[in-house]
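A single protein chain has been removed from this complex, and every other one stays in its place.
Naming follows writing order (A, B and C), and every chain is counted from residue 1.
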Amino acid sequence: MIRFDCDYNNGCHPRILEALAKTNGEQHPGYGTDTHCARARELIREACNAPEADVHFLVGGTQTNAVVIAAALRPWEGVLSAESGHIAAHETGAVEAGGHKVLPLPQRDGKLDPETLRAAIAALRADPNFEHIVQPGLVYISQPTEYGALYSRGELEAISAVCRAAGLLLFLDGARLGYALAADEGLTLPDYARCCDVFYIGGTKLGCLFGEAVVIPNDALKPCFRNLMKQRGALLAKGRLLGVQFETMFTDGLYLDCGRTAVRTAQRIKAALLEKGLPLAFDSPTNQLFIELTRAQQAALERDFVLGRWDTTGGETDVLRICTSWSTTEEQTDKLIKAIRNL
Amino acid sequence: MIRFDCDYNNGCHPRILEALAKTNGEQHPGYGTDTHCARARELIREACNAPEADVHFLVGGTQTNAVVIAAALRPWEGVLSAESGHIAAHETGAVEAGGHKVLPLPQRDGKLDPETLRAAIAALRADPNFEHIVQPGLVYISQPTEYGALYSRGELEAISAVCRAAGLLLFLDGARLGYALAADEGLTLPDYARCCDVFYIGGTKLGCLFGEAVVIPNDALKPCFRNLMKQRGALLAKGRLLGVQFETMFTDGLYLDCGRTAVRTAQRIKAALLEKGLPLAFDSPTNQLFIELTRAQQAALERDFVLGRWDTTGGETDVLRICTSWSTTEEQTDKLIKAIRNL
Amino acid sequence: MIRFDCDYNNGCHPRILEALAKTNGEQHPGYGTDTHCARARELIREACNAPEADVHFLVGGTQTNAVVIAAALRPWEGVLSAESGHIAAHETGAVEAGGHKVLPLPQRDGKLDPETLRAAIAALRADPNFEHIVQPGLVYISQPTEYGALYSRGELEAISAVCRAAGLLLFLDGARLGYALAADEGLTLPDYARCCDVFYIGGTKLGCLFGEAVVIPNDALKPCFRNLMKQRGALLAKGRLLGVQFETMFTDGLYLDCGRTAVRTAQRIKAALLEKGLPLAFDSPTNQLFIELTRAQQAALERDFVLGRWDTTGGETDVLRICTSWSTTEEQTDKLIKAIRNL
Partner (left out) sequence: MIRFDCDYNNGCHPRILEALAKTNGEQHPGYGTDTHCARARELIREACNAPEADVHFLVGGTQTNAVVIAAALRPWEGVLSAESGHIAAHETGAVEAGGHKVLPLPQRDGKLDPETLRAAIAALRADPNFEHIVQPGLVYISQPTEYGALYSRGELEAISAVCRAAGLLLFLDGARLGYALAADEGLTLPDYARCCDVFYIGGTKLGCLFGEAVVIPNDALKPCFRNLMKQRGALLAKGRLLGVQFETMFTDGLYLDCGRTAVRTAQRIKAALLEKGLPLAFDSPTNQLFIELTRAQQAALERDFVLGRWDTTGGETDVLRICTSWSTTEEQTDKLIKAIRNL
């Protein structure tokens, strides 16, 4: 069986493994105060053209979202998110466990519309029951979204402008940011650093064993962030592990390479799906494809491949997810394409 | 100006005031351990035909909802509520501040449909991402609802049956329960005690200065409830004040009388609205009426009356709320009816 | 039986009752937006010589402490308090339920020592495990303390100076502030407003039915305080009740009168205790007296009086609390003094 169900079912990129092995005998102080973390921070600040940004390394996405949101909000504030956003739908109420409401907004392909966002903020602030309403403090978006879609540069700038005009912070969940970078190479890390108050560069889904690099350009979010990490169980004792991984990722362009592999293979599969006339539930330029398949088609593909089960349409078909990753090979891709053609 | 905007803009019923004045010189131990509270608990247990129920007195509705929900849920659980429910919309995230997600469900007239509820619970439990999803622990309903509608006996029993079959607790917010009791005299306090695991009998909106009486038939919710009240700032030092008020309310049928006054006057106004051909946004058998009025009609009525601003329709009209209470007089009602006829 | 066990076992001062009765028929908008609240705020600002301060009315002390502390702290911060402080010992973990640690400090008569405080802050900030330690954000003191002691003007100013030098906020719990004002008339409300970032003027224990008036001189604590009150169940629907009570209290010096009655009677009792040679556990200039009594002495006094049980000494004696209040009469005082003399 070849797995195309998600982008975290493989180990790590060989260069990451090699770096971990090579540094395994070193002794370092704990909690991210080692020289590898320092170097990785420096490389990320350079890549983001954000020399003043703080950079922190956490273990996973839900943890990262919870810590960032806790740092950003006051008790009476909530976080605006697409109703399909990961924090709204698939984190078992992590934001609420931290005391805050997720304020869900309508979405298209997982994206917020800047004008809808502006109007929602205005409505919450103008509500005659102002004091009985959670006030927005932060806007949460994902790039790419849960459905693999991308904000364009113009859209990202518009969202950012809406937030700044309203005095809200903007947080971009980049669990799969490498796939966005690879899919739209016009939108770069410095753009994210410029438009966002805080964002993260996902490692878990992009060839690290685990790890997310939080970048904080906005000074207001910097104080005692490490204390908050510790409090939420997000300060890894052997922080070196994260430093080494991100140091490797930001050396010789490995991070972008990982993204490109996934996008290239996914887009080859997409071409095969379209050629075959199979309906895409959403159009995605990144590493996730969502297709409607009949039960018979599913059975045929699932003989040799594990696909992600996404949703039922209520009728004869289901929506399945095909997900490539940094580890997907051309050979695996060829096999899947062949199976698609034989449907 | 006469206020018809809400049911908590007046003081208290004269008999309540008299009882407070009469007992003002008494000395009592604090925190609800006095003889008036004991007597009020006994009267409420009798009225509910629930001799084993625990009864606690709290100050206000949001506080009561927060304490009950905290007592009912485990950390990974959320509370199912109509999306229009007070806890979902108008308590500034009090449930979330306590660490739990409100799981919103579609509603009609503010009511949950038993079958929709059953299906929603089943879907949450069967979700392939079970561990990434907040699980339901409690169902929250209001009687009457935010829109003044009532669950019938059959509907209440059906909701209760769904909850029990699923192993969920049922909590009924009775901030306006007296108006429900007055509007549908076939559904009585023993019915609520039989169908619910916990509910409350609202005093603030029914002629008390303040106060809500929580009734807990289900043993599982009883332990250390008073500790939780104290923790959430809901254990009134001079608990006697609550005991005296509910003792008075449950003597000689005062609570029901207060409800009847409001329902009778509201239904007289409703007849006048219908006679005039003014469109009701929802049909309510209780003390709240929701009508669509043009700007001119609003201006005409708002010359002498304060109405509640509910919603905009987006067009030429707005939805306004006319709310009577235990304190609404026939004379006030006559004046409003006259103004309606003159529109 | 005459109760001397606490200062909240009576009703309210007759002038409060009269004002509530007189305004009972008025109609007002809810949640503290009425004219009585506005007037009471104005009177309190004047009394505090703090024209720019925000003033809010809450129902009880634990609730008030929880809301103020939530407003003041960031998630990684805790509140420094005497280990005997009410928030540390007797609020069932209300601060922790809000997500924050109470950082206990040693005390004398319930008071913090400015130098001890300064050193504790410095130690927390300089801890080599800084990120593994809750950082202080707020200092909590009570005036009078749990043991009835008073900070002198010099001590209060020193505590305030330590906080300001360290960039910490100072919160003074004034649940019994009226007794402090009466006992040390050199220290006035403007002093508290000048030295504190936020404090409250207690009504529940000083002749109101209930109610605490929060005064916020520091702008940083003002935003969305009412949203937070609502979220924590502390925004009373019929806010007028609080407005009327504090309006009355701050008219013709009633608040100070209430304090003086209690202090005068308590000091008369103290003189009798000393005359009799009964050991005081702490020396208190306010309305609370703590005495060590043998079992036989307790039995003799508890024939006609209810005293507060405070602590056991582990030996033949217990520490009991004698607490007067605004409602204590000279006649009640005479009876107790007589009983003391007869021991």
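In this section, a residue touches a chain if its C-beta (ideal position, glycine included) is under 8 Å from a C-beta of that chain, and two chains touch if they have at least 3 such contacts.
Since this is a predicted model, take the numbers as computed values, not measurements.
Of the candidate positions C:G11, C:G60 or C:P75, contact with the unshown chain belongs to C:P75. Checked against the full complex, the candidates A:A88, A:A234, A:A266 or A:I340 give a single residue touching the omitted chain, namely A:A234. Of the options A:C12, A:A40, A:I121 or A:V139, the residue whose C-beta touches the omitted chain is A:C12.
The missing chain, though absent from the display, is touched by one residue of A:G61, A:G174, A:P217 or A:G259; that residue is A:G61. Although one chain is hidden here, its contacts on chain A can still be listed: residues 1-3, 5-6, 8-12, 14, 17, 20-21, 23-30, 59-64, 66-67, 91-94, 97, 204-205, 209-210, 227-228, 230-238, 240-241, 306. Where chain C meets the omitted chain, the residues involved are 75-76, 78, 89-93, 95-102, 128-129, 131-134, 309. Mapped onto chain B, the interface with the missing chain covers residues 31, 70-71, 74-77, 98-99, 130-135, 223-224, 226-231, 235.
Just so it is clear, only the chains that are shown with their structure count from here on.
For this pair, chain A with chain C, the centres built from the Cα atoms lie 49 Å apart.
Along chain B, residues 91-93, 97 each make contact with two or more other chains.
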